[in-house]
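Heads up, one of the protein chains got dropped from this complex, but the rest are sitting where they should.
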Amino acid sequence: MNVATHATKPGYPLEFPKNQWYVAGHAEDFGCDLKSRWILGEPICFYRTQDNTAVALADRCIHRQMPLSKGFLQGDNVRCSYHGILYANDGRAVEIPSQSSIPEKCRVHRYPLVESGGLLWIWMGEENAADKSMIPGHPWLDDPKWKVVRGTLHMKARAQLLNENLLDLSHLSYLHPGSIGSDDVVSAPTSMEFDERSVRVTRDMNNAISPPMFIRAMGLDGRIDRHQVAEFIAPGFHITHLDAKATGQAGAQVFSHKAIHCITPERAHSAHYFWAITRNYRTEDEEVSRLWREGAPRVFTEDIDASEAIEEIITAYEPGYPPELDLKVDGGSLRARRIIERLIAQERRA
Amino acid sequence: MNVATHATKPGYPLEFPKNQWYVAGHAEDFGCDLKSRWILGEPICFYRTQDNTAVALADRCIHRQMPLSKGFLQGDNVRCSYHGILYANDGRAVEIPSQSSIPEKCRVHRYPLVESGGLLWIWMGEENAADKSMIPGHPWLDDPKWKVVRGTLHMKARAQLLNENLLDLSHLSYLHPGSIGSDDVVSAPTSMEFDERSVRVTRDMNNAISPPMFIRAMGLDGRIDRHQVAEFIAPGFHITHLDAKATGQAGAQVFSHKAIHCITPERAHSAHYFWAITRNYRTEDEEVSRLWREGAPRVFTEDIDASEAIEEIITAYEPGYPPELDLKVDGGSLRARRIIERLIAQERRA
Partner (left out) sequence: MNVATHATKPGYPLEFPKNQWYVAGHAEDFGCDLKSRWILGEPICFYRTQDNTAVALADRCIHRQMPLSKGFLQGDNVRCSYHGILYANDGRAVEIPSQSSIPEKCRVHRYPLVESGGLLWIWMGEENAADKSMIPGHPWLDDPKWKVVRGTLHMKARAQLLNENLLDLSHLSYLHPGSIGSDDVVSAPTSMEFDERSVRVTRDMNNAISPPMFIRAMGLDGRIDRHQVAEFIAPGFHITHLDAKATGQAGAQVFSHKAIHCITPERAHSAHYFWAITRNYRTEDEEVSRLWREGAPRVFTEDIDASEAIEEIITAYEPGYPPELDLKVDGGSLRARRIIERLIAQERRA
């Protein structure tokens, strides 16, 4: 029997739940001009009002689907460039140049937004259900004791590939040997915890090899004790907690990092990747900041390249799916997959 | 409820009726060589015989689908470049080099053509139904008292987007402010007439602002009286009747134009845009001709850009359709849409 022809299970999902907060970008990405960004297959027009409040409107005029982002700002309102309808920042039309009356239905969806931690969070579902307490905690992004460097990447593959990549860090040994991986990561024992919407995979490595990026950024050129937790909060927020210190030295400095990965589906087969690396050491040292600002995207691009290669394979088998074997190390990733599937199923029932 | 997820109506049609005359191009586009052009999703091979008669044959050899346009002319016949079948200009094979008998079925469809007004008209449906009297009148294109300038554009969007664009000229104020639009176009009162296959939207503007193109081409640098009729004759022929004169001057010269727009579907998501601007003033003035020859495609490209932006949006929602709100000014456009839908429905029944 040719194994190549039989699908055994559904595989990486293409769909994502809507009643969730997604990161729409870094706060600094948005200014007093119109910017189009697609999220979960919807075109969205972003801008800031004169008092600096971020606004997100459906990026298609309710009249004839013209992207509002092709229009222009008039004060805090957006003028469509096709027939001139003027929308206020709550999405309601306030002027229709060709007629005096404004129908109640002449409005575009306004997406709830929250700005926090230097990130802009967007709610893609029913407005009434938007609950700010659902936004994952991210104290390090606002804390002056932690230095933050940031960046944005884009991936031509389904978002879930990165969600699962980030929960199985055994790949560090093979995909990132030149930076943050070493031979002993893959074999380190792990433990997993989860709840309704989050997963944590812990990996402790004592007396471990110090990988190249640790030597450069932390000066750890001997054996190290490395403590790593991969934390996922649905639908796409990741915190990689990483502590490292020199092995066997009582009271040695602990170098702590929180690597933040915000994986936001753009369309079914593409995703935004907004990242931030925070650290609690040498926070004023621009050389260390530069190492992370330049080094992190090189590492993450290796993950994107792998994901895009996998996307090409699985797309070729659609609508089927090639056979796939789960390993013990996949417990965290599969738990995250189940959470996404359950959230989608809940929305379908509702 | 997220407004983004609910389709409310069918929206711009993708399909077009076949038993209709479409403009295949400007007469001057076709010479004594083979030219391929797709219309309504069909590949067509055009050429002229030695007596200058235009010919349109299905651009796929009946034997093995080779485009005849890749072959060569032998006198008035076309030789397929694959296995050498020779077709006469009525579509019948007159030679099959590999055999002596020629089956009756060895022929390709010959499309009825009419050359008139410097345009080549093609009938895409049943040959017997081709009725020349259905070709819309276009006297200005043949009248020496009118000067004609012409051109061709292409659009990567469904044809109906332009058909509706041309019937709601309230967009001039916003999409074309640098050329033919002014602030007062959008608010001018309109009236609409229609019959089984045509729509006319009239817009009168007295004591109006003279837009930049009018100042340059007509020298109208004060207030103007502007009379405009957007006329659509199904399935894709438009005449924009435009008269302008200086306001309040008894006996002032009336500058008349007939802007001809021939919107021909190429494939489902693309269209040909053959245009001509005719005028009855300074007909010998090459500078005015140049203004229109260069200025008109700049204006029409703004319409194409808008249509392509809209196409990207609505394609992303297929097979659904995002919600859309009709305004009072859409009466003419929607009437045209209804005409196309009715013509398609009639053909399906037949």
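Note that the chains are named A and B in the order they appear, and that numbering of residues resets to 1 at the start of each chain.
By definition in this document, contacts are C-beta pairs under 8 Å (C-beta built on N, C-alpha and C of every residue); 3 or more make two chains touch, one makes a residue touch a chain.
What you see is a predicted model; the values in this text were computed from it and never measured.
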Which residue of B:11, B:25 or B:67 touches the chain not shown here = B:67
Which one, B:108, B:229 or B:277, makes contact with the chain that was left out?
-> B:108
Of B:34, B:54 or B:124, the one touching the omitted chain in the full complex | B:124
Determine which one of B:35, B:92, B:197 or B:267 touches the chain that has been left out.
-> B:267
On subunit A, what residues meet the omitted chain?
-> 1-5, 164, 168, 170-171, 173-175, 186-187, 306, 309-310, 313-314, 316, 322-330
So which bits of subunit B touch the chain we can't see?
-> 18, 38, 41-43, 58-60, 62-67, 70, 79-84, 96-99, 103, 105-106, 108-109, 124-127, 267
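The definition used in the following text is that only the chains that are shown with their structure count from here on.
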For subunit A and subunit B, what's the span in angstrom between their mean Cα positions?
-> 46
